[in-house]
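All protein chains but one are shown at their positions in the complex.
Chain nomenclature is as follows: A, B and C, assigned in order of appearance, with residue numbering initiated at 1 for each chain independently.
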């Protein structure tokens, strides 16, 4: 396997523009006070924000232009996810993103034409139901089933941790067919036999749901055309790259919060950042953030270059970014001391996001296991 | 499994006396300058020191009194090994200790009577050949073989990392019999067909050798009477407890060296121990030493109490003490800075011992694997 | 994996342990049907509080609290081992905790050490029975790690004192009748010398208790604002200006060097790893039991090692001959640091064992173990921050135990 990433990561002026735009918009639209107000109000889904994000073209950022997307690349997405991660943008964005990718990977031209434009426009909230309770992230651990009946299918199984599941009007999910192969289905909601139950997510900015398929009958057009296993794997690679970028952004925010606190807060007549027990962990945090960012950019650039190394870089990025974020929030609370332990201190929102996103799409142990296979069992 | 350790660890005034005696003797006999002179002279084995140690009764400390031993317990040995580890006592002590334990575990009354008194008296240097190149520490990975021929046996195989192998006149080693079971043999040296080759040990205070058995014919009396697999396992449990104590002692010495340096050495017009980047790692080192010491004492006390939990505590002690020692020498060199990187600084002798002893009798990964089996697969 | 001490303890103690165990089994309260706090840091509601106080009273009345306190103050003057047996059995049974923790572990032992006969007579028994709850007024917004920079003042006024200032992280203040209070009595004196130690009546006028919300979203601790709040002359504990010295003693109790805590042990008992083991057997990961994942196994085994090492270190601390001559306090002073960081590691590990289900929070019907693990992980920072952060602990150990130069 070649670990080739273009020398300049394919970075252009266009990428810089997107970063500037995202940072400006989110900085104005979602300062922490606004986010706190939204959460205090208990709103799971902010229609206004969703509409604005759609208008910015973010919901279709990497979707083809012919289906209403912006047709931009993965490094664009990396940058956007970093910025969104920094601001803990609330809502079902991640679900919509993954569903769009899965549809593009597995859907026929007509299936894509049917769904993608509405997703890109934000008219339809879509999501990808990936996790099964007690299951794994690899297709071979799937237990949900799709059985052919009368020219259509009967779907059975339970999915959990479905981002924005309760707000979605389209869910893409994987099922095992009698042949043993995996197939992806796109199911409009509500549909008879599909039960949706809100979960209490540790991360209030990322509401999730359990979805039950209790003998759901769907027509043949619901089954996405392409090979489901490969499409699911490709979606996960892209999802890992995107989620890793979001984790990097979150860790970056924690780093800045901690840095500022270490400069402002005085104890023993000095800013606490004077003390190496505070200073050095912050430096290690910064190094971790920068290293994980490099892998996230590498994964994105490899995807843009169509390199088969993208899988390696995406797994590396997700593994490292997850651990870096977890470590950043741990230090983040600790260095803030008693204040860090309160709801008033912003760190705990990142803490929750870090805890939520670490296992999603596979944790570091999972990805290192796969990486070890590629490294040690190949050649 | 009961993790029972007597409340007071069985500690008595006698233990305190042994510690005092060992500390005094080694402090006078083996200050670092003396050790350096011995190593500079290139002597692998110091007969004078060996004789003195024998006279102190240390070579038969845990051997039965009826065979010339002191008949003391495992907590005594814990204390002695700590003190010896602190001073990096050079020579084949560990080999002699393990051989004596193995003989006591597996030998018949007459076999013990034949060998143990000479071992306890220091008249015969004995050793245990445990490691096979590329093998493991469990009996089921043994490849050396013992085949019955003409009422005796033919031994074949290669053992490495045999402590004091080149100075030994008796080697105890494990072989697999045609039945698949493990048997221990005691072989006098030199013996035809046994080749002994000095190794270059990373730890000059602990010379080792490779021993080859190339069709060695031995009589039936060389085969130890008891079940070899069980005796080997019991020997390893006791060896782990003892080696862990030695590691604790070594780590303690490094801690004291580093502590003193942090107080003496000035930079930026202050003792470097003022800086938390120096102070806090030393504190963590101390905590590690104390925790590992507790497990080593626990293992010894459990052995003294005849508790089946001794295996758990011995594995825990060896795993933690090995990692603590490795971490102590790593920090030890680093905190000593440029000086720590020189031969002049004493830390590197401990570094070598730590590197040597970490894998011996199983490293932390090995023992944690066994512990996980006891913890997760039982009940 | 089973109970440690029993096999080797004296017949008498073993008998006592059996008695205690039987009593707990017969008397422990049944599930109240509402969420209970995980520790004394998060008692939010009256019903939680009353439930817990009832339980403490019941334990006390059965004769199982204050075993090592003098009989004249409501204790039993028994050998300390017996109190440890009770604590162990309470922990192992998963019985509710004893809510008056600050009274039992810090205020009580401090009053025993420094109080006048009147103070001991007045305060100790209601601590044991739970009748009078205590809180601790040490930290302030500007005085956390640098506790000695505290600004709350106690000014002589008439026959007593008047208190003005602002304390934070005052656990249980909303239900407490008394506070151990550090206040500056001599603004002109050296930072440390100007501080005195008081037993402050929370019912005094001019006291406002405001709840703070923790990172978990739960309540349980507070800030307390003193606006010319009066206290009587005999509120002073020890000598005027001796406050810092007494506080260091209290913090030593808190930091794990305490014997004579009246009840409520914080020593590890092996229960954490046991619980994570049970969790791993129930969770699945990549299509098999999480308990079969070799990397998780390795880390759970490390947790087992760590927890047992802590347990044996606490045990060894009581055998002088097995402690280092030149640092006899090491095994005691390190307990708070090592145990709180272990607690953080093991609850974070539990979250990793949970996999995606670590993302389910309190109140989710399907959350394994009712989402107690991520909650415990968050609450673990109360331990690595409260009572002196881990960073301050490392300073203290480095300076007091190892003789390294002072950082401040």
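Quick note on the criterion: contacts are C-beta pairs under 8 Å (C-beta built on N, C-alpha and C of every residue); 3 or more make two chains touch, one makes a residue touch a chain.
This one's a predicted model, so the numbers in the text were calculated from it and none came from an experiment.
Novice: Would you mind listing the shown chains in contact with the chain that isn't displayed?
Specialist: So, spelled out: the chain left out of view touches A, B, C.
Novice: I'm checking contacts with the chain that's been left out. Which of C:54, C:298, C:372 or C:399 qualifies?
Specialist: Answering carefully, the residue with contact to the hidden chain is C:298.
Novice: Touching the absent chain in the whole complex: find that residue among B:121, B:196 or B:355.
Specialist: B:355
Novice: Based on the whole complex, identify which of A:68, A:134 or A:273 touches the chain you can't see.
Specialist: A:273
Novice: Can you work out which residue in A:243, A:303, A:319 or A:361 touches the chain that's missing from view?
Specialist: Touching the chain that is not displayed is residue A:319.
Novice: Provide the residue numbers of chain B that touch the chain removed from this figure.
Specialist: Residues of chain B in touch with the missing chain: 131, 133-138, 140-141, 160-161, 199-203, 208, 210, 266-269, 272, 275, 277-278, 326, 330, 333-334, 337-338, 340-345, 347-348, 351, 355-356, 358-360, 363, 365-366, 368-369.
Novice: May I ask you to list the residues on chain A that touch the chain which is not drawn?
Specialist: Residues of chain A in contact with the hidden chain: 1-9, 11, 15-16, 19, 252, 259, 262-263, 270-271, 273-276, 279-280, 282-284, 286-287, 290-295, 297-298, 305, 307, 312-313, 316, 319-320, 365, 368-369, 371-372, 374-379.
Novice: Of the residues in chain C, which ones touch the absent chain?
Specialist: Counting over the whole complex, chain C touches the hidden chain at residues 294-295, 298.
Keep this in mind: only the chains that are shown with their structure count from here on.
Novice: What whole-Å value do you get for the distance between chain A and chain C if each is reduced to the mean of its CA atoms?
Specialist: One centre to the other, that is 39 Å.
Novice: Averaging over Cα atoms per chain, report the distance between chain A and chain B in Å.
Specialist: 51
Novice: Among the residues of chain B, pick out those that touch two or more other chains and give their numbers.
Specialist: Chain B, residues with two or more chain partners: 275-276, 280.
Novice: Find every residue in chain C that makes contact with two or more other chains and list them.
Specialist: Answer for chain C, listing residues that touch two or more other chains: 391, 394, 407.
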